[in-house]
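First the structure, then my questions, so here it is.
For this depiction, one protein chain was excluded, whereas all remaining protein chains were kept in their positions.
Let's look at chain A:
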Amino acid sequence: MHQVRLQIKGSDVARYSYSIHMQISAVLQSWSKPKNYPLFIRSVPIQNELKFHYTVHTSLDVVEEKISAVGKAMADQRELYLGLLYPTEDYKVYGYVTNSKVKFVIVVDSSNTSLRDNEIRSMFRKLHNSFTDVMCNPFYNPGDTIQSKAFDSIVSAMMVQAS
């Protein structure tokens, strides 16, 4: 697991309409649990949370479409980072899926133009690394919601940095 240093330029304090909403959902983890339910959700600021939930949920369809599109082709040629899933008028949605079919989704305000693609990429890499640490906790059962304080603090730090 390599360390990634995320450098994001400071932004105006006035730009408060930002929100970064992250949702992670798990699919095919266990037979008994339903598909695509979220393991972890965080948004900042917290108004409009319901709209984010909706946006993320619909974007999961796009994610599914992208990962099944490869299909017959070599699985290892598909990148983990899915890039911009689709732009709506308000938000940009980015996706990332691991080889174990765990999906990470980041929703960012369209007015936030200072977040570049490679910054989003490194955010996903950090998320992926932190998620791996959570999985290594012997008290964590795959499929549970993520309660880990370490994961929480990494996500919070990332969202503060990006906003």
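To be clear about the criterion, a residue touches a chain if its C-beta (ideal position, glycine included) is under 8 Å from a C-beta of that chain, and two chains touch if they have at least 3 such contacts; residues count from 1.
The rule is simple: contacts and distances are computed from a predicted model.
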- Item | Listed names "Required for meiotic nuclear division 5 homolog B", "Trafficking protein particle complex subunit", "Phosphatidylinositol-3-phosphatase" or "Phospholipid-transporting ATPase", with the criterion being the UniProt name of the chain not displayed | "Trafficking protein particle complex subunit"
- Touching the hidden chain in the full complex, which residues of chain A are there? Just list them. 133-134, 136-140, 147-150
